[in-house]
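Every protein chain except one is present and positioned as in the full complex.
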Amino acid sequence: MLILPSLLLALGVIFYPFYEIVRLAVSDVSRFGLVRGFSGWDNFNRVAADPVFLDALVRTLVWTATVVGGTILLALPVALVLREDFWGRGVARTILMLPWSIALSMAAVVWLWAFNADYGMINATLQHWGLIDKPLHWMARPETAFPVDVGIGIIVSIPFTVTILLGGLSSIPGEIYEAARIDGARPWQSFWLMTLPMLRPFMNIAIVLNVIHVFNSFPIIWVMTQGGPDNRTHILVTYLYELSFYLGRPGPAAVVSLVVLAIVFSATAVYMWLREREA
Amino acid sequence: MSRPLRSVLSWLVLSPLMAVTLLPFAVMIATALKPHDEVLSYPPTWLPRRLAWENFRDMWDTVGFGQAAFNSVLIAVAATALALAIAVPAAYAMSRLPMKGRGAYRQFLLVTQMLSPILLVLGLFRMAAAIPFGDATMADTRLGVIIVYAAYHLAFAVWMLSSYFATIPADLEEAAWIDGASRGRAVLSVFLPLALPAIAVTGIVTFVASWNEFTVALTLLRDPSRLTLPLKVVNLVAGRYSVEWNQVMAATLLATLPVAVVFSLLQRYLVTGLTLGAVK
Partner (left out) sequence: MRQGWKWLAGACAALAFVAPQAARPAQAETVRMTVSFYSAATGPYFEKMAADFHAANPGIDVKIEVVNWPSLLQKLQTDIGGGTNADVSIIGTRWLLDFVKDGIAEPLDGLMAPGFKERFIGPFLKPGQIGGKIYGLPIAASARAMYYNKAMLTKAGFPNGPKTWDDVVAVAEKVKADGGNGFGLMAKGTEVDVYFYYALWTHGGDVLDANQKAAFNSPAGVKALSLYKSMLDRGLTEPGPTNYTREDLQNQFKQGRLAMVMTAPFLINQIAKEAPTLDYGIVPVPTGTTQATYAVTDSVVLFANSKVKPAAMKWLDFLFTAAPRITFTKGEGFLPTTNDEAKDPAFTENERLKVFVNLLPNARFAPTVTGWEDTAKAVTDAVQSVYLGTATPEAALNAAAAKANQSLGK
């Protein structure tokens, strides 16, 4: 069958590691990944009692909601403008797609440097314009560091989202606008009553893919703040990584993996259910 | 609204976002061209006092840039090819052939798409290390990374392709059958040309995702001669006693520029690929 290879590959590369994770979660695992023995719910209890984990769980939801929400809110008007025919549209498109071409990890490195309190160009420019009188310590406090993380998350998600929405917009035949205008519809009316509903499937796909991607997004927060200071920019995947590879606790890290997987599965289930209901 | 007015308005609306988009590039260029002693000068300035082109040469040597770029290209191209080779038939089947369990398969895809490799990284490495390859194991091989990338991008590719394939009217192929073409022939001569833009778009997205990937490569690759560009760049910053920011930015710039150029050129096709979709 045509889909068999895809099934095999996906199953192999996903289910065996999954089995390993489950095994680690219920085992007493040494810092160096050797399984010392069965430990039942020990790792689970440990994680459940960990305030950093609970914090990171909440923050993950905030992170996903704000990044995806912000991305959609920005990408929609951008896509609408880019659909218009104007001088230099090609250039504008190209510029807005540029962040796509930098690897996420590298982009985070560049932003980290740009936000450097002493030598970074952001403080230098803001000072030059007289907007601030002394360097701001962006990454020193979670109150500023986390919004910076979110902002960068939004910027790097825009190109992909705009592309999908543009594709969606161009699938709407121009004639219906023509017809609507003849019928006396105002521009915002045709936006609400025609563009948005027809864009809906594309919006859905953009939201779902972004949620998946942002929920699991690791490099931005990892490179910019490593979850700090005081653990207050951790999301689940960065915390999981720190647990596993910095604190040498593969067992609890595997538990966090499972929790994230559980959330992902239930989110998928809810999404499926919504789609079923709609159909 | 007249075109000039519309143009001015459009640019006005887009300009804040563009400024933010271009900022990292400006930072990269400015720092990459600063001499070593000026990078950490305080207060910092945008313009270097002299253009320090030697940063690129120094960086090339210390990073091993050529080899890393080769690794990145090799891995991204091979992963994309592998993913497409498997995804195109699957997507075709999804959109054309009636089969049992299509819904289940779709669901399965969505779930696999949701599993970021980082959640399974430890398991992935253990698996790679358990598969013999040559006189060692799949761990620390580029092939291992290629297979993992292909597997994780598969879901997206199938999903994306099958949505596009569904918009290509089946009548065209059916017409070809009536004209006496075999099913395979119809696919090759009628379906594929129409699907090409979608395949290209999916390919680009997969390529970029592989090119950008960090976590799997970080976990699987060890030998300095096999590391990809993102790894090399982050290695320059993380855990060093001193960070040579000018070299870091030079490396980032050089790693990004070719992709940015290719992207700018293909960008037109990227959007048309999405817009073409169906037969006019």
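In this document, chain identifiers A and B correspond to the written order of the chains, with residue numbering beginning at 1 in each.
In this section, a residue touches a chain if its C-beta (ideal position, glycine included) is under 8 Å from a C-beta of that chain, and two chains touch if they have at least 3 such contacts.
Quantities reported herein were computed from a predicted structural model and do not represent experimental measurements.
Enquirer: For the chain left out of this view, which of B:Ala93, B:Leu115, B:Leu194 or B:Leu218 touches it?
Expert: The one listed residue touching the chain not shown is B:Leu218.
Enquirer: Quick one: which of B:Ala26, B:Ala181 or B:Val243 touches the chain that's been left out?
Expert: Only one of B:Ala26, B:Ala181 or B:Val243 touches the chain omitted from view, namely B:Val243.
Enquirer: Among B:Ala129, B:Ala181 or B:Leu266, which one touches the chain that has been omitted from the display?
Expert: Touching the chain that is not displayed is residue B:Ala129.
Enquirer: Could I get the residues of chain A that touch the absent chain, sorted low to high?
Expert: Listed in rising order, the touching residues are 30-34, 36, 46, 52, 117-118, 134, 137-142, 228-231, 244-250.
Enquirer: Touching the absent chain: which residues on chain B qualify?
Expert: Residues 37, 40-42, 62, 122, 125-126, 128-130, 136-137, 139-140, 218-219, 222-224, 235, 238-243 of chain B touch the chain absent from view.
Methods note: only the chains that are shown with their structure count from here on.
Enquirer: Need the CA-centroid distance for the pair chain A / chain B, whole Å please.
Expert: From the centre of chain A to the centre of chain B is 16 Å.
Enquirer: Which of the residues in chain B come into contact with chain A in the complex?
Expert: The contact residues of chain B facing chain A are 3-4, 6-7, 10-11, 13-14, 17-18, 20-28, 30-31, 39-46, 86-87, 89-90, 92-94, 97, 105, 107-116, 118-124, 126-127, 147-148, 150-152, 154-156, 158, 163, 167, 205, 208, 211-215, 229-230, 233-234, 237-238, 245, 248-249, 252, 255-256, 259-260, 262-264, 267-268, 270-271, 274-275, 277-278.
Enquirer: Applying the document's contact rule, which stretches of chain A touch chain B when the two form their complex?
Expert: Touching chain B: residues 1-3, 5-7, 9-10, 12-14, 16-21, 24, 33, 74, 77-78, 81-82, 84-90, 92-107, 109-114, 118-122, 124-125, 127, 155, 158, 160, 163-164, 166-167, 170-171, 205, 208-209, 212, 215-216, 218-219, 223, 237, 240-241, 244, 250, 253-254, 257, 260-261, 264-265, 267-268, 271-272 of chain A.
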